[in-house]
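Quick one: structure below, then a few questions.
For this view, one protein chain was removed and the others were kept in their places.
Chain IDs A, B and C follow the sequence of writing; residue 1 opens each chain.
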């Protein structure tokens, strides 16, 4: 069922290899840089192999408070974790309910609702950032986890993906459940959620990474360093005024910042991959 | 096939109304703020109706160069447009080819390839920003459109969405095309692209908005104000040092910055909505 | 075990399309009614209004004399078997069968007991822990049946439950459904588009067309005495042959000029249709009694094994005349045949497709003789 003989086998493999390089080289460079001392980094350009400091920079980063902030790296990682988890979980709850309402209920404003959610697609947080800031400030949610999380929770993308999945559920399944005496909530709980387990895991991972990588909003809404996130701290390290940028710390932080997303992926991988691959059987 | 009688009709409608408010209020507030003079804004909080300056702030913004930069607003909008279009078009070309290769060809590294693309999902530009910066700087692409566009082009999300769509194409269609003498490129051109027209339009819109809203990368890679984008300029306006933030300009710029994405949506709307809705018939 | 009464039941969709035009039907206790018709005839809509999955626009539906028009499906005490089975993919067979009982708050022990008993009845005892995707098509079908049976409902509704099975399995499950239904004695309504399934299962058959009931009765009565041309052509395979005829002095006149004395109820000179079933056309012997003969040419032969279908043509006529010959018949394409049929096997329909024979009383015995 697929093209098997290609004629352009060699070309495609070369392209693939180049693609791999393109994706992995930066990560490798970041890692090697993080194992050199600062003076090394300012005398050589882009070291290609592990330096003599080894993991020393990491030990130092995790034990001392971050330069320029009176907060430890672990606190920053924890803040990022809370924010990313909160955003991912919140997005999923909202999206499940919204998609459920749109697909399975016939109410007068269904079409309007669809369009409203659709419109939020073009209003990512960056665009509506100023008025949102005002609202959050008025509600005294600056420098708090809820202030970090709540404004990022509405997710048109997740709602759409779930909606597409719900539309593939045969209507007979809904009817069978009605005949079996399952009301709307019971249907959601007993049938729909168990069926969308893999999709929810996949969404959680994607949304967790999205939340983890947020920059602009956490920057605006936190002034207290104890609520700062890792990604924001990275940017801080780069703007040192007249001092030299501590590249070994920056790269080590970048590598550390990649840890939790990778961990979440590994934990949910079983479901996640199934959710992405299952159409292939 | 759907639940029709609800029992919680009223509750759901109230929730809906609240949701609408939540989404639209900020936009409305931004618009009203942009029609007031600066002094008005610093004496009242969050004006709820159009002010007496009307569209005056807009006229001023578009005719003069932006405060603190020696570039006009039109130039900023044009830069954003070039960047967003370039990113969206580039992402689509890459994704179409990648998804095509993954779905329709059997080559030895198919599984590896899948995983590589998958991994880029967890490496958004923010995470690999430093090494990428180094590469772009070495290639002398700072302060250029190609420097703005190229690093943002690889898109795992778009590849996945297209792959999901390609998997729904019946294998018999591919086989019929082979029997009809269509080689791989002809199949792509004559069958696959026409069939995925609506999906591509939808992807273009989403990617255009993604590109339009980029902040961190354009901030890093452009020092020359003539390559600055609207979204970056917004942030600039907020960091005025000791001077008062010109909220009327900020909000007017925010409203202006929403224009092109809305325009793209309206232009491609026909395809876009079909691509999102067609599963429903 | 209930009676079902439909009184002038009507279904009109919001877009104005009328799916059911005043359907009247009463189903006796323990009866198996089969509703049959081509796709789009409204048979599925009818079943879905009985189930409560579609609202009723007008008329009344009662179960055991109790009006249920406005009741939710779960309150009507019915069970439905779906065409695609609609099993819950994430639940085990036992979970699927027990879900309705669980929703009703039946104690767990009793659920387990009733599920086990039903599984035993259907030969599913070994499979209770399996997931639907681990089952074959026939087993899924059985689980769907089990899910309906375990609730001990008042009425079973079947929506083309066999159409996803292959031919051999279909024959087998058909026998099994009939046996089960007789054994349990539950009033049942069965929808299908397959006339063979309909004929073999039904206590009474309802033939629908365009949202209306065309005829209702026992399978053999409908086969022997179809009330309309539609029913005549729908039941039986190969389908009934139709010849255009005219009436003349109380006789029907065949295209070849032969006059046939039949008690028809059509004004002089009007066009009508004469129907004869393929199995009632026989090769004429020299000593043919009182019958009519037609000289035809064989245009195509279809060997079916036991039978051989001959597609023949009467000179000057467009339509095929299909004849069922013995499977070992030595006919060849291009050969001429002389066909005979008896007036007792004739059906005459008027221009509107309605049966137009005057003798109601004696017809049945003759047709079935």
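Details
Just so we're on the same page, a residue touches a chain if its C-beta (ideal position, glycine included) is under 8 Å from a C-beta of that chain, and two chains touch if they have at least 3 such contacts.
In this text, all values refer to a predicted model and were calculated from it rather than measured experimentally.
From the set B:94, B:173, B:188 or B:219, the residue in touch with the chain omitted from the display is B:173, counting the whole complex.
Which of C:18, C:116, C:239 or C:354 touches the hidden chain is settled by the complete complex: it is C:239.
Residue in contact with the omitted chain (choice from C:121, C:196 or C:251): C:196. Residues of subunit C that touch the chain left out of view are 38-39, 166-168, 171, 174-175, 178-179, 193-196, 199-200, 219-220, 223-224, 235-239, 277-279, 300, 302-306, 309, 311, 324, 327-328, 367-369.
Residues touching the missing chain, restricted to subunit B, are 170, 172-173, 175-182, 186, 190-191, 194-195 (touch as defined at the top).
The definition used in the following text is that only the chains that are shown with their structure count from here on.
Among the remaining chains, the Cα-based centre furthest from that of subunit A is the centre of C. Annotation: 57 Å between the Cα-based centres of subunit A and subunit C.
Centre-to-centre separation of subunit A and subunit B, using mean CA positions: 17 Å.
Residues of subunit C in contact with at least two other chains: 53, 72. Multi-chain contact residues of subunit B, defined as those touching 2 or more other chains: 1, 4.
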